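Everything on this sheet refers to the single structure shown next.
All protein chains but one are shown in place.
By letter and in written order, the chains are A and B; residue numbering begins at 1 in each of them.
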Amino acid sequence: MKRVGVFVCHCGTNIAAAVDVGEVVDKARLERGVVFSAEYPYMCSEAGQTMIANAVKEHNLTGVVVSACSPRMHEVTFRKAAAKIGLNPYMLEMANIREQCSWIHKDKDDATKKAVSLTSAAVAKVHLNTPLFAGESPVTKRALVIGGGIAGISVALDVADAGYDVDIVESTPGIGGRMAQLDKTFPTLDCSACILTPKMVDAATHDNITLHTYSEVESVEGFVGDFTVTIRKKARSVDMKKCTGCGACYDKCPAKKAPSEFEEGLSNRKAIYIPFAQAVPNVPVIDREQCIKFKTGKCGLCETVCAPGAIDFEQQDELVTQKYGAVIVATGFRPIELGKFGEYAPESKDVLTSLEFERITNAAGPTKGALVRLSDGRKPKSITFIQCVGSRDTTPRGKAYCSKICCMYTAKHAMLVKDKYPDIDVNVYYIDVRSPGKNFDEFYRRAAEEYGVNYIKGQVGKVVDMGDHLVLQAADMLDNRQITARTDMIVLATAIEPLKSTKPIASMLTASIDTNGFMTEAHPKLKPVESPTAGVFLAGACHGPKDIPETVAQAGAAAAKVLGLLSKSKLTTNPCVAAADELACNGCSACESVCPYGAIGYEDRQINDHGVRGNQRLAAVNTALCQGCGACAVTCPSGAMDLLGFSNRQILAEVDALCR
Amino acid sequence: MQITGEQTFTPLITAFCCNWCSYAGADLAGTSRLAYPAEVRIIKVPCSCRINPLFVLRAFQKGADGVIICGCHPGDCHYIMGNYYARRRMTLLFSLLDFMGIERGRTHLEWVSAAEGAKFAATMSGFAENIHKLGKNRRLEDLRCKSS
Partner (left out) sequence: MQEQLRILAGKMLADGRAARVLGWKRTDFETAPEPSFFTAQDDLSELVYNKYCAANLSGFMIGAGKRDGVTVVFLKPCDTYSFNQLVKEHQIDRAKAYVVGVSCGGNAKVEEMEDVGWLERCLVCTKHDHVVYDELVLDESLSRPEAQDRFGGVTRLEGLQSLERYEFWQGELSTCIRCNACRNVCPACNCKKCVFDSAKYDTAAKANVTTFEEQLFHIIRAYHVAGRCTDCGECARVCPQDIKLQLLNRKIIKDINELYGEFQAGQDTETLGPLTAFNADTDAEPSIVHTRG
């Protein structure tokens, strides 16, 4: 019989105001095996922990129950305190009498009764607790970054600079991501490419960084410290070792009808191409769906002009398998499809998304920086920006969240237009202007006050393309009037969403995504760069809409967490793992078939069943792989498989106590 | 012995909650001060797939009037697929109990995420109300385990 001590916390008045703590203490003393019970205003404080420590020594306690807040809050605190005084940490259980009792039940009698019941269940469980010991698992000193945008590049550089190997997997032919498409950045209006391209080159030339461009993550196995990832390097049809980046191939390529992804489809690219002039790596790729050689077997002009003989039409996808200690997801965002937003006439050539507008204003873009209407090449006399297209939209077609970056880039766009062409009339329709970053509000006010950008609070209900101009209908909510206005170009601040590939990547990593498809963080405040899956970290817009400074800051934070992990020589594993009773197991394999981690194998072993010896096929749990879900324990018909820390008997004992 | 009428019947409800989503959802209900009946008693399990049908039956035996199981939403299981196993197991168990004439409303499964404190509280309130309507569990009870 265990000697159990029960410690009931007041949590100031958080518990004590709704629960008669004294009653809980008194009732606990009547429970089987309870030799000591006490209360304290803040059990988690130094003094409270000392009280527990002293009681364990004085009363020779072998089991401890703390009735306080949620175990998700302080179980670790108390288990550490138990370990400090030589009690196995798993001989301690918590009863949650705050979140699941005092905070929600108004009636003091009811709350007290429930607190007593929850405490008795914890006592019943602790009687069946056994000391558990954490195992160790290795740490592979290498990190994988999924996504080669500014987030991925930043993480990779930070981790690589600290001396660890980093691989970047990028699905497109080159790194740089969305930031490479931008013209200027807010709120400083410095050139995006000027600050990004040096980083891209740093990443490509860093001794510790390996780039896998035009590559995708194929599969992920393993767990924190020991992931095994298979990367599919898609056939580039160009030998990266031989290619010198001279560009003769794409100069000569006759297939020129593919819409350029980098230019948002506003101009075409060749079938063999580099995404943009400063692409890293500067090695072209053949788009096999566009290539005449692949389509008809004829052509092969690129091969003919390639002096080093780098063109390889026979190249196959290559699978690379590598071990990693940590994985950083930095898959980024894309603008939503506007098919369901017909009222804005998104099919009109003079109605652009903001990202398309970035390309129009960019000197290297499809118009060479000339601000013209794409329909007729005329310079617009009036440009209208419409905010929140699909953002803060609770209808099924839209996104309920704020896309966060649109207010500022619209101010930027408006200012850039006014700067170059003060004669162009610039109007912005907005719901609210949100500018809470450093120097952001000043930036927006400059646009509105110094540059003369006309901000109209109201939503646009209809856009019609009249051929040589556009007409829009809107409501001005401050003046409370309907507006019908003529304009020459419309720019839609299109909501952003995570890439479609985020979901399969999250599944492979067993990390979770939220209802909007963004990666979920482990804790919204305290663990903002960790995913709930150990060893998987988040950077950038895959986690939620973010601007560049925020993305870089998160990337730095993720890198710090990765470094903390990679610098460890070993990790301690969860001791609450499955274990099979060899005398009950008949080796039926049911448990093996449900294990999500492949942690169960079988071995033929001699067993000694009370003197009867015999060989038996038995389940064997790999405790380094087992994550302790318990699927096996329930599948096992004979009850041979059980879960340490949450055993059948422990849970039944809790049921019995709670239903008393 | 006290004779109690239907008005004073307070059901006893056992809730099994997975550690990662539903238990956290219950915590959030608490943090947000969203009340639900005090008769709901929560047992924490690592995953909904840890819930053995025997636990459910034992709860009824020992006096529960309703048993509710909560797990992560499909696709969100911390253990990748545990809730999918739980979904099949509990569907077949609930159906078998129904087949044996145990009232359908006494068992329930709800997916509650860590962010759904309000859903947790509403689910528990709704379930408790249903159990209240069903009255005391008489069809799957063990008279030896009844104190009153």
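Everything below uses one rule, namely that a residue touches a chain if its C-beta (ideal position, glycine included) is under 8 Å from a C-beta of that chain, and two chains touch if they have at least 3 such contacts.
This structure is a prediction, so every number in the text was calculated from the model and none was measured.
From the set B:Ala26, B:Ala64 or B:Met81, the residue in touch with the chain omitted from the display is B:Met81, counting the whole complex.
Among A:Val594, A:Ala624, A:Leu644 or A:Cys659, the one in contact with the hidden chain is A:Val594. Residue A:Thr635 is the one among A:Thr197, A:Thr487, A:Gln554 or A:Thr635 that touches the chain missing from this view.
Counting over the whole complex, chain A has residues 583-590, 593-594, 602, 614, 617, 635, 637-640, 648-649, 652 touching the chain that is not drawn. Looking at chain B, the residues touching the absent chain are 53-54, 57, 60-61, 74-75, 81, 84-85, 87-105, 107-109, 139-144.
Rule of thumb we're sticking to: only the chains that are shown with their structure count from here on.
Annotation: 32 Å between the Cα-based centres of chain A and chain B. Against chain B, in their complex, chain A makes its touches with residues 70-73, 96, 98-101, 103-107, 110-111, 113-114, 117-118, 121, 507, 510, 512, 514, 532-533, 576, 594, 596, 627-631, 633-635, 643, 646, 648, 651-652, 654-656, 658-660. By the touch criterion given at the top, residues 12, 14, 19-20, 23-24, 26-27, 29-31, 33-36, 38, 41-47, 49-55, 58-59, 62-64, 72, 75-76, 78-82, 85, 89, 115, 121, 145, 147 of chain B touch chain A in their complex.
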